[in-house]
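Notes follow the structure.
The complex is shown incomplete by one protein chain, all other protein chains being positioned as in the whole.
By written order: A and B. Residues from 1 in each chain.
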Amino acid sequence: MKKLLTSAAALAAIGSGAFAADDVTLQLKWVTQAQFAGYYVALEKGFYEEADLNVTIKPGGPDVAPVQVLLGGGADVMVDWMPSALAARENGAPVVNIAQPYKSSGMMLTCLKETGITGPEDFPGKTLGVWFYGNEYPFLSWMGKLDIPTDGSEGGVTVLKQGFNVDPLLQKQAACISTMTYNEYWQVIDAGISADDLVTFKYEDQGVATLEDGLYVLEDSLTDEAFKDKMARFVAASMEGWKYAEENPEEAAEIVLEYDETGAQTMEHQVRMMTEVAKLTAGSNGALDVADYERTVESLLSGGSDPVITKEPEGAYTLEITDAALN
Amino acid sequence: MRPDTTFEKIVWPVGFGLLVLVLWEVIVRVFGVSPAILPPPSAIAAAMAGSLPILWEDWVQTVVKGALNGLWMGTLAALILALIIDRFDFLKRGLMPVANFFAALPIVGLAPIMVMWFGFDWHSKAAVVAIMVFFPMLVNILGGLAAVDPMHRDLMRTYGATHIQTLHKLRGPAALPFLFNGLKIATSLALIGAIVAEYFGSPIRGMGFRITTEMGRLATDMVWAEIVVSAVTGTALYGLVAGIEKRVTFWHPSQRG
Partner (left out) sequence: MSKIIPVLTVLVALIVIWYAAAVKMNSTWTYDQAERAGSEVTFSELITDTMSQKRPLLPAPHQIVAELWDTTIEKKITSKRSMVYQGSITLKTTLLGFGFGIVIGIALATVIVLSRIGRLTLMPWAIISQTIPIVALAPIIVVLSNAVGTGTLMVPKAIIAAYLSFYPVLVSMVKGLQSPDQMQLDLLKTYGASQSEVFWKLRLPSSMPYFFASLKVSVAAAFVGAVVAELSTSAIAGLGARMLIGSQFGEPMIMWAALFAAAILAAILIFLVGGFEKLARNLMGGRAV
């Protein structure tokens, strides 16, 4: 498989007939961490270079909307979650999914057991921490499905915009907070609360999972054959990086740490994150599963009174790139 | 040089502002700038008109509950402390350098800590604002209380005036221009503090919350709508302080001419 990918990429490189490597800038959704290990591994291990690509990876952060960077021309391709990408599409930012390295969702709601929450039926009256900045959509559509109002009205939940840490749970300012299986959940554990004191609800188990980290480009750019070829090579090399990272979590974590500009990440945390992330990427060869896409769209459309998107999106994904990359 | 007429004082700046708006609208339309990057002023106006209830709710949360509460708490605390340490020379000499130092610090960095301490609602925002305005107010009030002509003070002493009387009749009024100067700085600090603190966690309303959330949704017209509201609020607060100052300190040389 790996060989096949490499040779496909090499062939593509010859096909394009370019001597100078093509520049590709990738905008991440969040800071440098093992969540994006595949791309860093592909960069460090020279997979991109073999595919005749000169890749620059731009980390994101709490106030960076990858879509805006893409629109502003600051990047060629971005990592984003499908809910926010589709919402942006409806708001006039024509982004298209070209690949989906994450098969499953890692999003959860983590609650303190002492609050008495045992199931979603206990949510009304409680305070729940939610991420915003484009990450609130899965939550809103779940609550919509449960028919629990989020606007603070009777019988509903009080929603907090939580910062990107787990303090609200530790300080008991919220009964539940949003966590990722590979990141914040472990921050709670590390803070000294044992798993027995916690109740978690995985979006995947609740049947409201939406697609997470996928690769998106601007629709206009897909009319350019050279760009499509470049993206095919990029996706192929990235998936090679992902598969390598899945098999070698320790090495992948080390590579991520080297690229971490914040200096706040630790080896222990990154190895654990890589191991958890591997579970989410395991089922994907890079190609978007149309059934997953349809489930995401359906979940977003069904968001009660205030759905995340109002109409069925058209042309929001293309299988062309992954077809070219994987064959 | 002929003096400026009121007419000129209004027409020039307003005309300049309108010119900028027109240029902005034209540039955005001619070059086809994506609305997600820079919306034209007309779209911003439409967004404002279309979401008045939201803007009002955010304004109450951030300005009334966060900024103004913090402003009066910080100012009152500074006033009380200033009056206390004014009585003790030892304290004054010890605290002035420390307060001066703190006044120059980026206290807004305390915002995430205040959110951790006081929770997500307006209390943490008011706390950030209170600390931010406290030190500039303290320094200004203390400076004002010291800004009395020694001759005047001696005169009060020969009258046999008590500390309270001197404070009330002489030093208080003399400190007023300084107090207002501090307030002018404090009002703009208060808005900054209240908005930044919302970046670190908030309920689902407030200007800082709306700015970050709408930015993530690419609804930049809404972001600009909040910016307009914050700008108008900041200017109005400043104008209010300047207006009160004019009425209260009409006797001071800085208000003459």
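In the analysis below, contacts are C-beta pairs under 8 Å (C-beta built on N, C-alpha and C of every residue); 3 or more make two chains touch, one makes a residue touch a chain.
A quick note: this is a predicted structure, and the numbers were derived from the prediction, not measured.
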{"item": "Sole residue of B:A130, B:M156 or B:I192 that reaches the chain not shown, by the stated touch rule", "value": "B:I192"}
{"item": "Contact residue for the chain not shown (choose from A:D23, A:D151, A:D197 or A:E312)", "value": "A:D197"}
{"item": "Touch criterion as defined above, residue of A:N91, A:T115 or A:Q187 at the omitted chain", "value": "A:Q187"}
{"item": "Candidate in contact with the missing chain, chosen from B:L23, B:L91 or B:I244", "value": "B:L91"}
{"item": "Chain not shown, touching residues in chain B", "value": "1, 4, 8-9, 12-13, 15-17, 37-38, 90-95, 97-98, 101, 104-106, 108-113, 116-117, 187-188, 191-192, 195-196, 199-200, 207-208, 211-212, 215, 220, 223-224, 226-227, 230-231, 234-235, 237-238"}
{"item": "For chain A, the residues touching the chain missing from this view", "value": "31, 59-64, 68-69, 71-74, 163-167, 170-171, 187, 190-194, 197, 260-265"}
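Heads up, the rule we're going with is that only the chains that are shown with their structure count from here on.
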{"item": "Averaged-CA centre spacing for the pair chain B and chain A, given as whole angstrom", "value": "40"}
{"item": "Sites on chain B touched by chain A in the complex", "value": "34-37, 112, 115-116, 119-120, 198-204, 209, 212-213, 215-219"}
{"item": "Chain A - residues contacting chain B, complex", "value": "62-63, 65, 67-68, 71-72, 84, 87-88, 91-93, 132-136, 150, 152, 158-163, 167-168, 171, 173"}
